[in-house]
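Below you'll find the structure, written out as structure tokens, and then a few comments.
Removed: one protein chain of the complex. Kept in place: all other protein chains.
Think of it as A and B in the order they're written, each chain with its own count starting at 1.
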Amino acid sequence: MMALLAAVPTLTPPTGSDIVGLLPEVILGGAFVILLLLDLITPASRRTWLAAFSVVAIVAAFGTTVWGWFDAYNNPHVHGVFFGAFAYDRFGLFINGVLLTSALLVVVISPQYLNRRGLHYGEYYSLILAATTGMMLLAGAASLMVIFLSVELLSISLYILSGFSRTDERSQEAALKYLLLGGFASAFLLYGMALVYGETGHTQLEQIAIAIHSGIATVDPLLLIGVVLMLVGFAFKVSAAPFHMWTPDVYQGAPTSVTAFMSVATKVAAFAALIRVFSFAFPDLYPQWQTAVVFVCILSMVWGNLAALSQTSLKRMLAYSGIAQAGYILIGVASSPHDAGGTIGALFYLAAYSLTNLGAFAVITIMSGRGEDLDRYASIRGLAHRRPYVAAAMALFMLSLAGFPPTAGFFGKFLVFSAAIKSGLMPLALWGIATSAVSIFYYLRVVLLMYAKPDADAKSYEWSKTTVSGGAVVAFTTAGTLVFGVFVTLLYTVATAAQQGALPRL
Amino acid sequence: MRVDTVQVLCGLILLLPLAGCVLNGLVGPRAGRKFVNLAGTLSILASFIVACVMFGHVIAADAAHKAITVHMWQWLDLGTGANLSAGVDFTLDPLSALMVMVITGVGFLIHVYSVGYMKHDDGVARFFAYMNFFIFSMLLLVLAADLVILIVGWALVALSSYLLIGFWYQRPSAVLAARKAFITQVIGDVALVVAAFMIAGKVNSLSLPTIFGGVGAFDKGGAYVTGICILLAIGAFAKSAQFPLHTWLPDAMEGPTPVSALIHAATMVTAGVYLIARFHPLFDIAPTAQLIVACVGMGTALMAAITALSQIDIKRVIAYSTMSQIGLMIFAVGMGAYSVGMFHFTTHAIFKALLFLAAGNVIHALGDEQDIRLMGGLAGKMKWTAAIFAAGSVSLAGFPLVSGWFSKEALLGFGANGGGLLLALYFVGVAVNILTGLYAFRLYFTVFQGKPQTARVFAAKEAPMVMLAPVAVLGVGALFFGWIEWPFPGLWHLMSDFLSPVFHTAASGPLAQEPGWTVASLALVVGTLASLIGIGGAFRLWYQHRPDAAVVADRLPRLVSLLSLHKFYFDEMYDALLVRPLCALARVMRKTVEPGGMDRWVRGTSGSVSEMGFIARDTETGLIRDYAVYMVAAAVLGVVASALLWFVR
Partner (left out) sequence: MILSADPFLLAPDAFPPLLGLSALLFSIGVAGVLVRRNPLVVFMSIELMLNAVNLAFISFGRFLNSEEGQIFAFMVIVVAAAEVVVGLALITQIFRIGRRLDVDDLNEMKL
């Protein structure tokens, strides 16, 4: 009954503080439009300027994000901006920071890779910016409608990016697969949203949470089915099993720089939305959705790790590893309503994973030769003897993904496992530990291959020269992986603040 | 001791080897051999010098302030009330100072030796990077004042051991041995981690001083604390190659000889002894666990000594002897005689490093020959090595008035003083003494005396100075270091006095008491006689008669000789108990398998896991419709489950 009486606000233009809350997204979205126009007047040989422009836009957005980190703490937007459709909170801003860092690193390594593969078109940067904007909106979305729109904004941009290599069959195939399955998953997500909307009478997360919490919306099958279907949609985006099947194909087919971006940023943004919806809007349905999340979580860890064992392509191996990593992050999600450490651990994990995984893909990207990708295991054999620094960095990324201390990856695992143990999900933690033991096999295999002597009779692979920009990205991600592993408190404090500031709050 | 001084000292001690590792790893391959040699050894020398300064500080401090814990920075803080925060904290007390001295001191000598040993190897930069990294991890392990840091050091030590055993990765046997060692280590790591969780569950902290201050929270002799201690002991057994986790150590001899000397004799394998000594406040209130540890230690000592008797690989003989001697140390710390346990650790580190390095000289001189049946008569060719090896052997065998004698007899004296089971274990120890004399001098006589067995022996040359000098320094220690502690009350007890602030009572827990004059002298006489019998027996058998290995086996009782030759059938036993059932379970029985149980076990598991991997991979048909089916199936499952959930309620 209350739901009916809730006042519908009259149409009013957004206020200044609404715009401030959306400033990073506005900047990036604006830059996306400007970039489309700039592309028209930029000569083909000067397309690197477009990359430079994107870098400037991303840095500007990052600056406003940092500013917002302090502003959001002081201002009274406890119900979000734009009538509660968008959360202007430290949670979203934390994710923004991770996303913008990933986008920046990807834009920096892209020009040389695209030039080598003959794909250097200006639209690439616009699409990256558009996708990032979508992801940032998703991270801050506090209404089902905004969630849907931002999911689609990022997805459509990524569909195009996956098929960016227009003459490459595999790239086209990847794009169409991604598109068809993505649309399929979106339909599930939407149907779930429709049911949740119908049961609670609202599309805004805060009001949904209130409706469930106060008992206005009873917990009945339709609501639960709605929640489950929304989980299907999100699980697809974070590529958790059994909704992960697109991941290896798309990662392998898409240009490597796109894969690097996709593997990291999509997962981060979708996890942000997943956590916001499930942990902060549906905490009262925790007993019901926990089972489903645990199921997906265990399946992802087992399936991802096992399938990664038998891969022969680096990109596919990293795709499966990403599926397994999604499982580990889901451990944090599954324990989040019980223990704040779950959310904090998931946030920490996301930041650590993006740095590490991006680093690994950056190595593949910058080492790729003309026209061909550094994709097969055979092609990295003996890398350490010719490119010792890059190989050392790659080894570090593998160790971090496998969860060896003192890398950032270790603490991501440590935090989610300890949160699971504290909230009584001991079996989940044990599954996690067991499967990460399995994962050591395939991560170390890459390290061993790089450090093995190249076969005398095998054709030697032509690795590209490491450029300044590529080297800088690898150095940056290496430093991040180590710094967050040694000075854990730096990142941990920020993640804690993000968790504490998350909206909606009951 | 001032906090900031100790912070600087600890920081330097750790960072210097790490810097050496980074330099060698990153710049080494291009900078050339000279640079690598200098960076590798000087970093450890510098660390050793700092360690000496630190040692001086500990000695100079007055008795009440010998132990200090310094906080470097907060590593991880999970909020107030959480029991999983960890600081980068270091403890400096006599125990850690002693360990640091041995690690850096012996470590430095072995690094110098490696310069000569690895002279013709192309991977010398990688080698020194790994070695420096090992020193760093080991120092981290012994300096840690926080369980998390300790576990990190514990795991990094295992990692560097893995890298070094598999240093010659072109040899399949080295790779297999490295894998076997690593997997055994992981078993120990898991036990240690579970123990850490259990400790944190009770005392709400992972900081060692807090844990030891809060032992009152445990029931004395209760099941909980006994469980913790047994888990800690499993961790220690894995690292120290004790029964039943010992099978990796002999295989680990696949690594270069300096590695065997540093890691698999002097330092890493004794980390288990250190762990038990470090956690003595817990072990002191868990007598059952103490007894178990003492039994396992002495059992391993006996088993390994018997096995050493019939091995024919020079390094494997020394490896089994290491296992046996560590068994004695574990026996000592198990019954609560911590100081003598650490004393034996120190003397053992010296004479065992010596034996390995001297063996390395022999192997080098004979062109990588390790079979002792093909040696003989080397004393004429390599005078210095032979003399130094003899010094190490007398020390190992416990000849009166050399280092090993002091520590071993002191250790056994404590056993003799205990009643019941401990006394029984003491008699086993006496038997081990006889066996030690036998195998130690069997090795010496077979290698250095008698007639040369192959032509290569005639061509053997004495090792160069760089490989001889470090061994000579160790030789002096192997002869005279033990004089600092006498196994009688009232005489010099420099080691016990030095360690007493850590162990409070002079090296005794509830089980073992320091023996009085009567027991001490009686035990000393019996033990010494046993050692002399062993040495004498070896002299008769292998100097005067020189039988080959098969003949030795005939002279021993049949059961013993079979057990000895087949290393107590452990590989076969693991095969029957673990491998077969596992294989049957996973239906991945392979038709052709190499001999050697652990290897087979490891392969069996990874094999069945990758079988499952192929199944998982085969679900990837590449067909969109198949993918959609999986999604729909899962979604339907979720929908049905939530509907059911409703109706059931």
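Just so it is clear, a residue touches a chain if its C-beta (ideal position, glycine included) is under 8 Å from a C-beta of that chain, and two chains touch if they have at least 3 such contacts.
Just so we're clear, the structure is a prediction, and the values are computed from it rather than from any experiment.
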Of A:Val106, A:Ala131 or A:Leu144, the residue in touch with the unshown chain: A:Leu144
Of A:Tyr121, A:Tyr191, A:Tyr389 or A:Phe487, the residue in touch with the unshown chain: A:Tyr191
Contact residue for the chain not shown (choose from A:Leu176, A:Ala378, A:Ala437 or A:Ala452): A:Leu176
Options A:Thr65, A:Asn96, A:Thr203 or A:Thr477, residue touching the unrepresented chain: A:Thr203
Residue among A:Gly29, A:Gly80, A:Gly122 or A:Gly253 that touches the chain left out of view: A:Gly253
Of B:Ile59, B:Val629 or B:Leu644, the one touching the omitted chain in the full complex: B:Val629
Chain not shown, touching residues in subunit B: 617, 620-625, 628-629, 632
Absent-chain interface as seen on subunit A, which is shown: 1, 3-4, 8, 144-145, 148-149, 152, 156, 159-160, 163, 166-167, 169-170, 172-177, 179-180, 183-184, 186-187, 190-191, 193-195, 197-199, 201-203, 216-218, 220, 222, 248-249, 252-253, 311-313, 316
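Rule of thumb we're sticking to: only the chains that are shown with their structure count from here on.
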Gap in Å, rounded to a whole number, between the CA centres of subunit B and subunit A: 44
Touching residues on subunit A, where the partner in the complex is subunit B: 177, 180-181, 184-185, 188, 220-221, 224-225, 227-229, 231-232, 236, 242-243, 245-246, 248-249, 288, 291-292, 296, 303, 306-311, 341, 388-389, 392, 404-406, 411, 414-415, 418, 421, 437-438, 441, 448, 451-453, 486-489, 492-493, 496
Subunit A contact footprint on subunit B (complex, rising order): 25-26, 29, 73-79, 82, 84, 152, 155-156, 159, 169-170, 186, 197, 606, 609-610, 612-617, 619-620, 622, 624, 626-628, 630-631, 633-635, 638-639, 641-643, 645-647
